[in-house]
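Every protein chain but one is kept in place in this view of the complex.
Chain naming follows the written order as A and B, and within any one chain the residues start at number 1.
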Amino acid sequence: MAIKKKIIALGLAVSLVGAGLLTGCGSKDTQTAKEEPTEKYPKKAMEFIAPGGAGGGWDLTIRTTAKILKDTNLVSVPMPITNKSGGGGGINLAYMQTKKGSDSLISVYSPPLLLINLNGSTELSYKDTTPLARLITDYGVFVVPKDSKYTSISEVMEALKTDPKSVKIGGNSSAGSMDHIQFLMVAKAAGVENIKDIDYISFQDGTATAQILGGHVDLLSTGLGDVEQLLASGELKALAQTADKHVGQGVLAEIPTVKEQGIDVTFENWRGLFAAPEMPDHAVKYWRETLAKMVETKEWDEACKKNGWDKAYLDQEEFENFLGTANDQYKGILEEIGMAKK
Amino acid sequence: MDVIANLLNGFMVALQPYHLLMVTIGGILGTIVGMLPGLGPATGVAVLLPITFSMGPTAALITMTGVYYGAMFGGSRSSILINTPGDGAALAATFDGYPMAMKGKAESALAISAIASFIGGTIAAVFMVALATPVARFALKFGPAEYFLLMVAALSMTASMSKNNVLKGFISMILGLMIGTVGIDAQSGIERFTFGVLELQTGIDFLIVIIGIYALGEVFKSYKVINEGTKKAQTKFGKIWITKEEWKKSKWPILRSAPLGFIIGALPGAGGTMASLMAYNNEKQMSKNPEEFGEGAIEGLAAPESANNAASVGALIPMLTLGIPGSGTTAVMMGALLMLGIQPGPLLFTQNPDIAWGLIASMFIGNIILAVINIPLAGILVRVLSIPPKILYPIVLALAFVGTYAISNSVIDFYLLILFGILGYFMTNLKIPTAPMILAAIVGGTMEQSFRQAIKIANGSMNIFYGSTLAICLITITIISIVYPMIKEYIKKEKITA
Partner (left out) sequence: MEKVKKKLDFNGLTGIITLMIALIYGLSAYMLPKAAIGNPNAPRIYPLILASVLVMLGIILIIKSDIKQSIASFESLKKEASDNDRLNWKMIMQTSVLCVLYAAVFDHLGYVISTFVFLQIILVIINGKEKWKINTIVSLFFSIGIYIIFSKLLGIYLPQIPYLYI
């Protein structure tokens, strides 16, 4: 009860401040705030956006988030989810700019948010959004067919050092994006020169897993959650994963990290929530606090376990610092292979 | 024996009254969603997913199967009645289904579509029980080189699609291949022909091309008949059933197309669109009267309908046995499974046998229920044709737009839609066939990417394209499919002169 009172009090306070701030903007927000300045935020339905299609990682993350916020009564307004796919998330990023200052738009993003800006697909960057919080992390994993001659990631790196064309790397994202970058980061840290010459083969519609099973490529660079069953059944074997610790349970927990094999690097497929640029302060505050509470619930725990996500909550400030570091890291790789925008 | 016992257990699960009710409700809802243009099985499953949140995993999965099948059944309704396919797999149903409806045979068209879907789906479900694992293994043999050859085989169909004017057929095909090059090139990350438009980075969705050319093009074409007053609404409707003769004609095409659809469907990434187009073409080449195809030949509707439902079953194989979603729809289904806490993959059948076999059993039951509900439903739907054309065509136009928006949530695609509508109209007037362009737009992108994947893997050597038995088989099939019609034509001519 005490907490609830606090929220109400806070809601009152922020909406008052918000009303004051917004007066004179002439936006619709001003009007609603003016009419009922004592009403707490959020009042009307939120607009939750997955920048990719139904069934993808972004879609799953934001749908799960919305469901838990609703189930735990942390948020009482409706949170309908829209899929705004295209341009690797760039379409939605452009759309968010048209909602500058809105207090009701929230979207989910992951490393491609930085990559599409670095490779020149879009002029917009994470700085054109309001980062709210990092929620979870997935990690990269490198797998080979069960009869592969490679037994560790270091062996692969040694082979690449002698001949960069000798190991064919497959992945589900296009060249210069996630699956490609995470492998190159490891290769670079392992001391492979000319990472530019490594053949990365991009497959569409998630078919890369079938290609590694059929032995058409030598190594698959993918997400840890995507191949769990195939590892458990022994169809594929994992050489290494990119976390700094063992994650998950069962077979996943047994996969050695890249670091353990003497290559000092990690790669995180983080996912976080981003609001429209210049989201009003009261709304930002509300969401930061709500999300901080959400990640403590047992529903969230269960969802993370079910989806194989690593809980990796970061509050706004830390998240922004993290984004800055990650951005520099990706930039370095893209520059090295000549795919950074000039 | 083990299989039969498991399957029986599965039937016990699926036949529980609650589950029966769920598959029926799912089927009806799926059919309705599938009928709306632009909403195929993938969107259908995605939007109806929330209704399963409160159910147990088995019930939820069975409901989803109902939705999936319902959307497959429903997809071809709008193809037949208003020439607007709901998704790619229903494209081939426009080729002969719409002409049939125009000739006053909409009842037979709707009936054969339901019957063929039912038979195709059931045959495929039998195959699935018997062959799931070997088929999954077989599908894995398809590397980039094999995919490339498969796409070439599909493309070689365009030769038969434009028999009367090969030159213009080729022009149409090249235009389609050009459409397929728009977007980010996955192998290099370079943007091609996007002209700075963000929406074009993911390429032009072939559904936009199809809806533009078929729905908008049809509206433009209709002005002529409307102005001349020659086109009247249908006022009398017969029973939704087929004649004995029609059944005789479509029996074999249905039976032949089911296994073909099943295999193509099981290949990750190929899917129902390819399966139905290949079945259509296959029947056209085998037919004694290929000139009737496209004019309302019932076997030209039966074959693709059977193939596309068989493909929808086949597509579940890589997802269930390997955890690889090979199409948009199965990706959504897999997402649904994951949300239910079930991890599809090689262990599914041993860890959750009741769920896996319950799902397979519900395919059989779902198929029967859908066939049963679709026949009376078609009796209502066919009344669409009683709407006067002067009102029906504006509605078709508006449906084309809302369908497009449902696909991409983007107005940019409206302009593309208009562009392709106008293009389609001019192509018809200039006597350039549009089918090769659409087929090329569907397979073109994968064809180029597969070729380059293969070359990269082989370090630049072309040997990879005839390096495996499978590759050689595919080459042989392609050659036969091109040469066979020529020989047939030649023999025909010889007979006439002799």
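Going forward, a contact is a pair of C-beta atoms (placed from the backbone, for glycine too) under 8 Å apart; a residue touches a chain by one contact, two chains touch by 3 or more.
Note that the coordinates shown come from a computational prediction; the quantities given were computed from them, not determined experimentally.
**Student:** May I ask you to name the displayed chains that the omitted chain touches in the full complex?
**Tutor:** The omitted chain makes contact with A, B across the full complex.
**Student:** Have a look at B:T52, B:T158 or B:Q187 and name the one touching the chain we're not showing.
**Tutor:** Counting the whole complex, the residue in contact with the absent chain is B:Q187.
**Student:** Identify the residue among B:A233, B:I395 or B:I487 that touches the chain left out of the display.
**Tutor:** Per the contact definition at the top, the residue touching the missing chain is B:I395.
**Student:** Looking at A:D59, A:D128 or A:D199, which residue reaches the missing chain?
**Tutor:** A:D199
**Student:** Mind pulling the chain A residues that touch the left-out chain?
**Tutor:** 28, 44, 80-83, 175-176, 196, 199-200, 337-339
**Student:** For chain B, which residues touch the unseen chain?
**Tutor:** 33, 36, 39, 43, 47-48, 50, 167-168, 170-171, 174-175, 177-178, 181, 185, 187-190, 192-193, 216, 219-220, 223-224, 226-228, 390-391, 393-395, 397-399, 401-402, 405-406, 409, 411, 414-415, 417-418, 421-422, 425-426, 429-432, 448, 451-452, 456
Everything below uses one rule, namely that only the chains that are shown with their structure count from here on.
**Student:** Which residues of chain A touch chain B in the complex?
**Tutor:** Residues in contact with chain B: 53-56, 59-60, 63-64, 67, 82-88, 90-91, 94, 119, 121-122, 165, 168, 174-177, 199, 201-207, 209-211, 213-214, 216-217, 226-230, 232-233, 235, 306-307, 339.
**Student:** Contact residues on chain B for chain A in the complex?
**Tutor:** Touch list, chain B to chain A: 42-43, 46, 53, 139-144, 184-189, 191, 198-199, 201-202, 268-269, 318, 322-328, 331-332, 334-335, 338-339, 341, 343-348, 408-410, 445-446, 449, 453, 456-457, 459.
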